[in-house]
Structures are given as C-alpha cells and as structure tokens.
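The other protein chains are all here in position, but one chain of the complex has been omitted.
Naming follows writing order (A and B), and every chain is counted from residue 1.
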Amino acid sequence: MRESIIMKIHYGTALGAVVLVAIHILFRMTQNFSESLQYQNVIANYHFLPYALMLEVILILLSVHGFNGLRVILLELKQGIMYEKAINYGSIGAMAVLIAYGSRTILMAGMGMS
Amino acid sequence: MAERLTNREGVKGMINPTRYGIERFAYWLQRLSGLGLLAYLIGHIYETSTIVNGKIAWNQMLGLTQTPQGHIILVIVIGMCIFHTANGIRVMLGHGGVGVGKPGQPEYPYRAASLNYKQRLCIWVSIALAAFAMMYGAGILFGD
Partner (left out) sequence: MAVVSQKASDTITASSTSSNSVILRISRSNLSNDHSTTLAEFKVPIQKWTTVLEAILYVKQNLDHSIAIRYSCRQASCGSCGMKINGKPALACYTKISELNSNIITVEPMNNFPIIRDLVVDFKQLFSTHKKMKPYVVRNDSELVPGTKEFLQTPREAEEYLQFSYCIKCGLCNSACPTMATDSSFIGPQGLAQAYRYVADSRDEGKKDRLKIVDQSHGIWRCHFAGSCSHVCPKGVDPAMAIQLLRGYLLGFRK
C-alpha cells in the first residue's frame, strides 16, 4: 500500500476518533463519575446498541491510528528490509489483536455473557 | 564504530526538545503523548475487559484504578489526549499547506514564514487547553 494512502487513513482515523471519543467522554459525564463506573451502569451502556457500536468504531479507529503512529516511529529508528517488513506486519498484527480483544469484550458484555 | 562513522545524532538527537524553538518542543510532546496514549489505550482495553468476568472482577479492577495514583495517571492521560488532539489538528492542517505562509522574496534576517505567529499561537493554545483540561479533570476525579 502506498505511504500516502496509509497516511490518509492515519489522518482520517484521527479525525473520526476525535469526534467519537468526545461523545464517549460526554456520555460518561451524564452521570456522577463514581456512579458511572458502577457495574450495572457500565453493563447498561454495552446493552445500548448504538453506544456499543460507537465503542467498536472507536476501538478500530484508535487501534489503527495508534499502531500506525508507533510503526512510523519504529521505522524512523532503524532501517533495513527485514526490520521494516517485521515492523509493518507486526503493526498490523498488533492492531488485529487489540481490535479482536476489545471486540470480544463489547460482544460478550453486549450479549449479556458475563 | 558504525554510529560514529555516520555521525548521526541518533535517538538522543531526536528526543532532545531544545535548541530549535517551540515547534521542535511541540513535535517532541506530540510523539511523547502519542506513545503515552497508545500505552493507555492498551491498558484501558484490558481494564474494561474485566466486565465480562462479573461484578466481583470489575470491582477488583476498580479497586486498582480508582486510587489517587490511578487518578493522577488519568489526569496526565487527559492532558496528553487534549494536547495530542489540538496539536495534531494544527499539524494536519500544516501538512496540507494551511497556515504555513506564502512563498515570496526572502528578506534579511530571513525569518521563516512557516514558523509564524499562527503556528506558535496554536501550540500555546494546545498546551493551555491541555493544562485546563487536566485541572478540570483533577477537580472531578479528586473532588468525588
């Protein structure tokens, strides 16, 4: 994939994440802070489908943005064909693992499997 | 020997935020906050995953995170998030050529048009917003 496409994705995920994380934080502020962290309140959020979908989108956007940023930093630190291949595929792998693990939480909590 | 031959500054040069003005400091802080936020993201995903293990496990996790130390970390995360976002928007617009000045005939003392007051103002505003958000966050977390 051309670097310009990757960077456009990087900028796009950043802008999307800014909007959705702002909504996520505002949602937490609808209740008193310690109250909002109570088990039943948190579970209720996962049962609300639009909110759960929003969390999933945030997870994907931030994982892509974060690990691509880390990939950029690591590529600048050292160069070499094998190293760069390892960093590129490692970043994609790390993104996938984090998205999978987070999605597991959202799915299980959303379907009441706790 | 190989490093000395290339005479590259290396990581020490890259992570040194001094010598070249506020723009270099903003670059350094953007990188630092990005790494910090990535570490927080991974921690947060793990922390919230305990919800699927039931109420006891969730409360145990809250016992670990809802502490003064946990709140301090969260306040720092709030600051990093706001700075990274605000400065990131400035950098994204700059990358598109917005706010970097117009080409023209250089005149002594050759002040770079791209290092203009707009860029410096945005950096200071990002720092100020982050500081304000940290104070507000600390007020909520420690005031509870």
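The criterion applied here is as follows: contacts are C-beta pairs under 8 Å (C-beta built on N, C-alpha and C of every residue); 3 or more make two chains touch, one makes a residue touch a chain.
Computed from a predicted model, the values in this text were never measured in an experiment.
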Hidden partner chain, touching residue among A:17, A:72 or A:98: A:72
Of B:51, B:91 or B:127, the residue in touch with the unshown chain: B:91
Contacts of subunit B with the absent chain, listed as residue ranges: 4-14, 19-21, 23-24, 26-28, 30, 91, 94-98, 100-101, 103-108, 110-115, 119
Contacts of subunit A with the absent chain, listed as residue ranges: 2-4, 6-8, 11, 72, 75-79, 84
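Everything that follows uses one rule, which is that only the chains that are shown with their structure count from here on.
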Where subunit A and subunit B are represented by their mean Cα positions, the distance between them in whole Å: 17
Complex contact set, residues of subunit B against subunit A: 11, 14, 31, 34-35, 37-38, 41-42, 45-46, 48-49, 51-55, 58-59, 62, 66, 81, 85, 88-89, 92, 95, 140-141, 144
Residues on subunit A engaged by subunit B in the complex (per definition of touch): 11, 14-15, 18, 21, 32-34, 37, 39, 42-43, 46, 59, 62-63, 66-67, 69-70, 73, 76-77, 98, 101-102, 104-105, 108-109, 113-114
